[in-house]
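Below: one structure in structure tokens.
Omission of a single protein chain aside, the complex is shown with its protein chains in their original locations.
Take a look at subunit A:
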Amino acid sequence: MVELLRFRDDEPSESPAVTVDSFGDQSNAGAVRIEPGDDARELLPHLAHVRRVEINFPVFGDGRGYSAARILREAGFEGEIRAVGDVAVDQLAYMRRCGFDAFQPDKAMNDADVEVALSRWDDVYQKTTDGLTPIWALRHGNADV
């Protein structure tokens, strides 16, 4: 069973995460936690110091965290983005596409299910920051988009 699933080579930072509100006053904090109602863009001026952003999913159906992760990646953030909370194997593929590269779910996931979920889709219709070539680019012979 997977407790922390990580797709990064660097050592995990386990320094405690501070809230977005308090982050502005503690710019030495290495980790910050985004709740669904927080504005990820408030972090953008400080991203250089941040090693880990946790994005919390109190309930899996609240999809604001997907936008938060993409906004951070679109701004060039290269640190860890970790999904925590009510995260299940069926959400992994979309979360990876939005820029999450670590997962710490409330309920551990089955390794075999994780493997299947992440290897299932060969292609994608949309361009995100995950580096996958969208189908429209494959169709027009441009694999570098």
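Heads up, the rule we're going with is that contacts are C-beta pairs under 8 Å (C-beta built on N, C-alpha and C of every residue); 3 or more make two chains touch, one makes a residue touch a chain; residues count from 1.
Criterion: contacts and distances are computed from a predicted model.
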Report task. Would you kindly match the missing chain to its UniProt protein name, picking from "NADH-quinone oxidoreductase subunit K", "Nitrite/sulfite reductase", "ABC transporter ATP-binding protein" or "Multisubunit potassium/proton antiporter, PhaF subunit (TC 2.A.63.1.1)"? Result -> "Nitrite/sulfite reductase"
Report summary line: Of A:R33, A:R82 or A:R97, the residue touching the omitted chain is A:R97
Query - Touching residues on subunit A - with respect to the absent chain - result: 36, 39, 60-64, 66-68, 70, 74, 88, 90, 93-95, 97-98, 116, 120-129, 134-140, 142, 145
